[in-house]
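One protein chain is absent from this view; the other protein chains keep their places.
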Amino acid sequence: MPVPFEGLLPYAIMTAFFGLAGHGVGFVRYWDNGWKKDRFDLDQWDERMMNRDFLLTGVRRGQSSDPIAPESFKTAEVKLQKYYSPYSEQYFSFRERLYRGYVTGNWDFS
Amino acid sequence: MVLGDLFTSRHQWENVDKNPLPSDVPDVDEVGATSAPLVSAAFYIGAKCKPYNDDFMLCKDENNGGSIECLKEGRRVTRCAIDVLRDINKYCFDEFKLHYECLEQENHRLGHCRSSEGVLSKCIFNNLKLEKKIPGVETQIHLNENPIYQGTSKDKKKTAEFLRAREAAAAAPATN
Partner (left out) sequence: MQDLPPIGGYEPVQWKRNLPSRGFRPSIYFWGITGLMAFGFYRYYQGVNEQRELLRERQWARFYLEPLLVAEEDRNLARRYFSEKARQDLVRESMSEETKAKFDEEIYNDKSKLRFPKYTAGVHPSER
């Protein structure tokens, strides 16, 4: 029993737009990676190596086979560190900040 | 305090130290190759620099992970690795590039870049006399003729293209 083509139109539209969305995002990611496929299934080693790559080339996913690193690489490392504050792990909305500031006279929540 | 500081990253700071090593520690160049070339060259570095690597790791072991005590051995390791990378770049630059670009596309899975790896290892064996060898196994996985997991055929195609271009380049001066 043949199906009239009008019955298949919604499926065609759905396929087209899902396809457009998926391939579009895929293309943007591919472009954003510098025309390379995504890395996935990364372990700690990979993460560290990718950080090192960034320090060496200055670009995410950049690669170079130079045997000798530029002089700036020796001091390029940046460590993100945390300092103690009684308010760490806490979030104060703007309203809370104003309220606490006015009431306690202490405006520093760092 | 910046406005953005109010909401995010309030309790962290970037620890940057731009002071170089003191002058009584000899200077050495760092390895400039990034992850994919390093993975590609790892077995050749391992083959050439084994004594230096072992020496360094033994020193670390003996000195309770001595970061200060083993600087000398570490410099030797780095110098050796730089030598190998320089040689590979000198003799097999194109093959090396072919392989590490494939690795970069294939999530650094060595099993998906066998064709270009074959070309690279041939070039390196001819020029540097270094061989890739996985210790402690009787069958070397990279020499497997028809593996089950071989990824896409993209690498095969690119390697064939590379070889064709190379042949054409070799044949061109002969005809002229």
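Observations, loosely collected:
As written, the chains take the letters A and B, and residue 1 is the first residue of each chain.
Just so it is clear, a contact is a pair of C-beta atoms (placed from the backbone, for glycine too) under 8 Å apart; a residue touches a chain by one contact, two chains touch by 3 or more.
All figures in this text were calculated on a predicted structure; none of them were measured in a lab.
On the side of chain B, touch with the chain left out of the figure occurs at residues 1-2, 5, 13-14, 17, 19-22, 25, 28, 30-31, 38-39, 42-43, 45-46, 49, 52-53, 56-57, 60, 64-68, 70-71, 73-75, 77-78, 81, 109-111, 134-135, 137, 139, 141-142, 144, 147-149. Those residues of chain A that touch the chain absent from the view are 45, 52, 74-75, 77, 81, 83-84, 110.
One rule holds in what follows: only the chains that are shown with their structure count from here on.
Here chain B touches chain A in the complex through residues 1, 5-7, 10-21, 29-38, 82-83, 85-86, 88-89, 93, 96-97, 100-101, 104-108, going by the rule given at the top. Listed in rising order, the residues of chain A touching chain B in the complex are 36-41, 46, 49-50, 52-53, 56-57, 61-70, 73-75, 77-85, 87-88, 91, 94, 97, 109-110.
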